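One chain of protein is taken out of this complex; the other chains stay put.
Order as written gives the chain letters A and B; numbering starts at 1 within each chain.
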Amino acid sequence: MKKVKRIIPKKIGLDAWSKQFQDFPDETIKKYRYYNNNEWGVYLSPPATFMVYGLRELKRLKFDNSFESLRMWGFVFNETERLFRARQINKKIIATMGDLGIVPILVLSFPDCVPFYPECLWWTPFFKESTELLDTASKLGTPEATCFSRVVVSAFHKRSYFPKPDLIIASTGASCDDYSCVMQVVEDMGYEIMWVEIPYRKNPEFMLIKPKIQELEKTEQGFSYPKVIEEYLVKEYHRIWERLFKLTGVNNPHRLVETIKKVNRLRSLVAEIKTLNARAEVAPLPGLEMMTIEFGNLYGYADFDEWLDIIQMIHALVKNRVEKGVGVLKKDAIPIAWITPSADPYLLNLVEEIGCRIVETEYVINQAMVKIEEDIEPIRALARSFINGSLIGSPAERVKNIKERIAKKEIRGVLITNMLGASHCAMETRIMERLLSDVPVLSLDVPAPFGITQQIKTRLEAFVETIR
Amino acid sequence: MELNQTESQKLPTDLIGYTCSYIPVELLSATGLRPYRLLHGALGLSQKGEQLVRVDACPLVKSNLGFILENQKNFACIIGSTGCDMSRRFLEVIRLMTVIPVYIFNNPRTQNFDIYSNEIDLMVKELEQFFHRRFDRGLIQRECERWEKVRSILRQVDARRRANPSTLSTKTFHNLVSHYYQGDIEKIKIDLPDEMSYKPRVYLIGSPISYEAEPIIELLEKRLRICGDFNCGLSRGIYINLQEKTIDGLKKAYYYQPACIFKRPNKSYYEWIQREITETKSTGVIVYVLDYCDNFDFEVFKMEKRINLPILKLKSDFSFQNMSQLKVRIDAFIEVLGSLRAGIV
Partner (left out) sequence: MKDILTPRERFGMLVIDEKPDRCPVIPLITSHAATIAGIKLKRYYTRGEKMARAQIIAFEIYQHDAISIFSEVGIIAEAMGSEFAYPDNDLPILKNPILQNSSLDRLTIPDPKKNGRLPVYLEAIEYAYKAIGDIIPILAYVPAPFTTGMHLVSPEKFLVDTLKNPDWIIDMLNIVFEATVKFCYEIINAGALPIIVDPLASGSVISPTIYKEFALPYEQRLIHYLHRYDFDVILHICGDTTAIMDKFPDTGADLISVDRVNMLKAMEKLASKMRLIGNFDTTTILFSNPDDIYALTGKMVEQLKYAHKGYIAATGCEVPIRAPKENVQAFIKGAKEKGWYWA
């Protein structure tokens, strides 16, 4: 690859990216390919490509101007194509729904199996600035005051966002009702589903008798739980393993050990990027890119190896920027925490535009952010990792880390984004506001696509004013 | 309907609250306390609950929260399950915002008797220790017999409601069964007035009917007869089929009761209500859906396809602002039922 000239880090729009892209040599464009496929695997395209193919919000979004970030965006936006291509080369497509972070590790341990999360399509209406998928979901009977993940119903109906999965593993239980209902609708559409139980973590606070210490376990993030919860999950994961064995005819537990190592490599890189990003004097990466990186921990956007390579590259970029003391936001940007991801990526841009910097996040994917133990039986390690989950515990546990950082004066404000009618938002937000009341907390409902109005901007500005 | 202060003061102080049909009431009452199912649904209570949760939370949960905030001293503890998400989180809110001890019980959504059974064992252990009681065979048998006797009475009463012609209104049945859910079982009696009706027969399903739902039932029954239901606030709790008066028997009876709609998959819910609709000779179905109740709201579309009868969907946030609009909708529904009977539709 011809060396792409280094540029001053900043956030740029689509036009500027297109200009930068003109300088890329052909060899660079051809070099990066998903599934190592030489026929159709290229993905290094500027935002304009995806904008032309309908992602209208890219016209107004601002992106990091590094080559590394461009590579990441090209890869992420290419996922639908990638899934169809996977099917064309006889890979098995496994829809893992609802658990956000663990089931794909099991899937990746079987040859030629590609896991993906249909619910990650919840960003699509916003990237498209289109209500079409939401409208289709309504026509198919889903209520409107629910999580945007309801677009999954439309996607299964349309069969044009991912191929018909070879297997659908749907996790439900102590999780949100919205998505559990979405998955039921999918089953009613004629798709066969393997249901998996997600138990409640059951912190001793929600027991009548404080258990003896020897009866309790502690997660990596410091959440206590009775040992039995682990057993429930272990059984469920064994059941998934058996099912995948039946599907592929392969049973090689050693591969799970290897996959965990690989996943840990990714998770530790991302953890380091997060730490560097939060602690650096100047933010080396924008919040939008950071969110995309965090969500990559779930399943590597349907090509885990390529994603790992991308993250290694980004890790080097972030390190380099931090060493040089350069970044994309102003030095005096206000450090805030963000709770629950925004379905509208534009909100992340907006928050930075008004002078904030996201230094801590709780994007309901805690379970995908922690390191998996490598010195115990691998399926048990997965279970123990999942028990860190955001949605299987109380709001107090969700904000624990943020609260600690507020106490250390590392966070000066908290933004909580909600979806109208989503079960966990409705029940948790007010409590979290109370628990974090040492700093200003702003709770926002993410409006429908293209719905961010002046009113929201004004509320954000007032939030910043209050902090200042 | 608002629970007034006098009623609130009358509330006993030995209550053990619970939130879900999968929690065996016998085990709760084995503590020596009175099991009180949290089924409140009044606008005032709901608004009180909004101090702690968002406005888009389930109105039943908000009302129960409001009720608990008003009556904290009356509850020794509250037992809840993970069944429906807001209901589980309701317990978390109570624990974090009041001094009431809570216990959250893993009620599997999927077919997983092992988890259920294990969780019952754990709950029993907790209750025994917390209330310093031993749940021996004798105690459990006595509790089973006591509750089974009441359920048997209620089933006999319900048979009159389900009969054709129906001789008991759901309004009366609701008043009676509320005593069961509030643990006030001494008040349950079998001799009730004859309320024979030839009005169109309808079956009621949906979100739980609350203790304060009388006005809406009354309005419906002015022109219809609700002759059966599958609803947590009405007859659902009385059809527990207890074969064996032990903890194991309770596990089986409660786990294998007609399945809640939140179970995954929820096929057996439909099989059950379809059978029930046929058995009760209902000519229409009322689906009562509380605002933001995903478990039912998501299903209405499927219900309309699967249940081959006219459906009246009632949305509610417990306010009675839309009563006149509701009357019009009920009238229209009756017309559809009438047309069907006349073979016009």
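Here is the rule we go by: a residue touches a chain if its C-beta (ideal position, glycine included) is under 8 Å from a C-beta of that chain, and two chains touch if they have at least 3 such contacts.
Quick caveat: nothing in here was measured; it's all calculated off a predicted structure.
Touched by the hidden chain within the whole complex are the displayed chains A. Shown as candidates are A:K31, A:K59 or A:K330; the residue that touches the absent chain is A:K59.
Checked against the hidden chain, the listed residues A:D26, A:D332 or A:D375 yield one contact partner: A:D26. Screening A:K62, A:R85 or A:R398 for touch with the missing chain picks out A:R85. Of the candidate positions A:S160, A:T275, A:S437 or A:T466, contact with the unshown chain belongs to A:S160. The chain not shown here touches subunit A at positions 14-15, 18, 21-22, 24, 26, 29, 42-46, 48-49, 51-54, 56, 59, 80-81, 84-85, 88, 128-130, 132, 157-160, 163.
Basically, only the chains that are shown with their structure count from here on.
The mean-CA centres of subunit A and subunit B are about 37 angstrom from one another, to the nearest whole unit.
The part of subunit B that touches subunit A in the complex is made up of residues 51-54, 56-58, 61, 77, 82, 84-86, 88-93, 95-97, 101-104, 106, 108-112, 114-115, 118, 122, 125-127, 129-130, 262, 264-266, 291-292, 294-295, 297-302. Taken together, the subunit A residues at the contact with subunit B in this complex read 140-143, 145-146, 170, 172-178, 180-185, 187-188, 193, 195-197, 199-200, 202, 205-209, 226, 228-229, 232, 235, 394-396, 418, 420-421, 423-431, 434-435.
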